[in-house]
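Missing here: one protein chain of the complex. Every other protein chain is in place.
By written order: A and B. Residues from 1 in each chain.
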Amino acid sequence: MRRLPYLYILAVFILSFGMSFIPGLDATRFDPLLAGQPQAPSLHHPFGTDDLGRDVLVRSISGAKISLLVGIVSVVLSTVLGVSVGLLCGYFEGVTDAIIMRLVDVLMALPTLFLILIIQSLWKPSIWNVVIVIGLTSWMGTTRLVRAEVLSVKQRLFIISAKARGISTSRLVFKHMLPHTLSPVIVSATLGVGSAILTESVLSFLGLGVQPPYASWGNMLERSVPLMNEAPWMSIVPGVLITLTVLSLNVLSDHARAALNKKERVVS
Amino acid sequence: MSLKVENLSVSFSSGGHTVTAVDHISFEIPDKTIVGLVGESGSGKSVTAMSVMQLLPPQAVLSGSILWKGQNIMGLSNTQLRSIRGSEMGLIFQNPLAALNPVFSVGNQMIETIVLHQNVSTARARDIAIELLQKVQIPDAALRLDHYPHQFSLGMCQRLMIAITLSMRPKLLIADEPTASLDVTVQAQILTLLNDLKEELDMSILLISHDLGVIAQNCDEMLVMYLGKLIEKGKPSELFKHPMHPYTQALIAAIPSPFSKRSEVTHVLKGDIPSPLHLPSGCRFHPRCPKAFALCSEKEPRLEPVCGREVACFLATEATSNSR
Partner (left out) sequence: MNITNGLYIKKFLRRLIPSLFTLLGISLVSFMLMHLAPGDPASMMLDPKLSLQDKALLKHNLGLDQPLWTQYGHWLGHVLRGQWGYSYVSGKPVLRAIAERLPATMILSVSSLTLILMLTLPLGLWSGYRKDTGFDKTVTLLSFVGMAMPTFWLGLVLMLIFSLKLDWLPTSGFLEPGLETSSFWEQSVAIAQHLILPLMTILIGSLAGLTRYYRFETIGILTQDYIQAARARGLSETRILFKHALKNAMLPMVTLLGLMLPELVSGTFVIEYIFSWPGMGQLGISAVFARDYPVLMGMLMMSSVLIIVGNWLSDVAYRWVDPRIS
């Protein structure tokens, strides 16, 4: 039971990224004979087809790649940004810190999703825009976390002793402080991937995310709305996939937190 | 005989390891006496106290029996225990500040307890609470009742704990290191207070401490614990004059005295108290014992009566059997 989420994530990864190597599986290919009338799940199309006659299973796997890509890349972006700004603020304190933290306050007082919607509607929606927008609007939490951690680590004895030994600033930051801040960052990044996947799905659902003909779980949902009653599989498949993926990622994050807590207790 | 503990063992299992914190100990607390329980930290003193109150976490495994007025309270349900906790046995803690709920006023917590145990109205309970605070010498009692625990000093908090416990009029007070976190002058005040109240209310006290001085001055009987085992018990006056177990001897020798020079301190114990995960074979004290011999690592000595007390050491039992 405990390994299930890991297996699931692994399976999604292998399937979605491996699909490119299997010829004949094209998410955009549609069956003109079936267009106009979505087909219920059958042996030939296990998850049914959509209203353009495209196979829902193939599209789901292809959508997985996009959703995971958006989730991971945007979190990498926000984590790199968040960690560097946090280290900067925590290390230098003073005026720089004050100004940046005010900016963080400003950004955190905005309803993020609404902001993302506005930006996406103004700029041309594309996969990369989605990634950048999510990345740029979700780094503040990490910054606060890292900054607080750096400030507390600075107080601790071993940093003072490292300074006393005349170690350079950059070495101090990267060798001594960064590792200390990593564990909470890893936990929040894992959670971040899940929430980025959710954000992407909302954006695509509103037509502001990944654009057709590319498949993403979000735009598959968008397409399914008018057909909810007649072709529920078009909605249930991507919905369940998103839920399972985010669920697994959150469970991983929970495990990571528990493991790191245990480790810290042993060390201290 | 109010409390009788027989063959009490407590073990905790976590992650595949089983740690025995208390190993087959037996003792009694007669009416109106103060029994002291001494030992280093990790010796199982607090676990003993908590098992008497039946307040150990659910993963603790207990065996043996704890008789309170002849009734075995081991394995009673929470509801049944509630009629014993507080009204029969009271408990005060090492850190009095942590033992008071930080988000309720002191009065709130006292009145709640008084209403529960004395079945009086809230207004009456408030009067009783004020009287109790005066009894434990807290100035401005009526005013202080509405203060929160963090507004009191540690010594005051311990007085508050004592006052709350006394409001239930227990027959046995278990005091787990009641003075360990306090300044020396405050320590003396608290101990005097406990002694006075014991006389006034006819209670017994189980006084747990790592401080031999505290035990010597206050107790009628003392128990020495090492790694979950009772190793010596008897009257403090005798134990202090002639400690028989080498561990007791070491404990007494380690009491700093203003008149002894540092060089005169002969019995400094070697090493640390071993991990309860890897208990030594035979006598648990032998790796640190200055007088250990071959038998000590092979066989575990039992607590046996020697000259009006009980000792678990081959040296002591042998010496007496030779002289006989």
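Assorted remarks:
Just so it is clear, a contact is a pair of C-beta atoms (placed from the backbone, for glycine too) under 8 Å apart; a residue touches a chain by one contact, two chains touch by 3 or more.
Please read all numbers here as calculations on a predicted model, not as lab measurements.
Across the entire complex, the residue among B:I73, B:L91, B:C283 or B:V306 in touch with the chain not shown is B:L91. In the complete complex, the residue from A:L57, A:V153 or A:L206 that touches the missing chain is A:L206.
Only one of A:L15, A:L57 or A:L115 touches the absent chain when the whole complex is considered: A:L115.
Touching residues on subunit B toward the chain that is not drawn are 50, 53, 55, 57, 78, 82-87, 89-91, 93, 95, 98-105, 112-113, 116-117, 148, 150, 161, 164-165, 168. Mapped onto subunit A, the interface with the missing chain covers residues 102-103, 105-115, 117-119, 121-124, 194, 198, 201-202, 205-206, 208, 218, 221, 225, 228-229, 232, 235-236, 239, 242-247, 250-251.
The rule is simple: only the chains that are shown with their structure count from here on.
Taking the mean of the C-alpha atoms as each chain's centre, subunit A and subunit B sit 55 Å apart.
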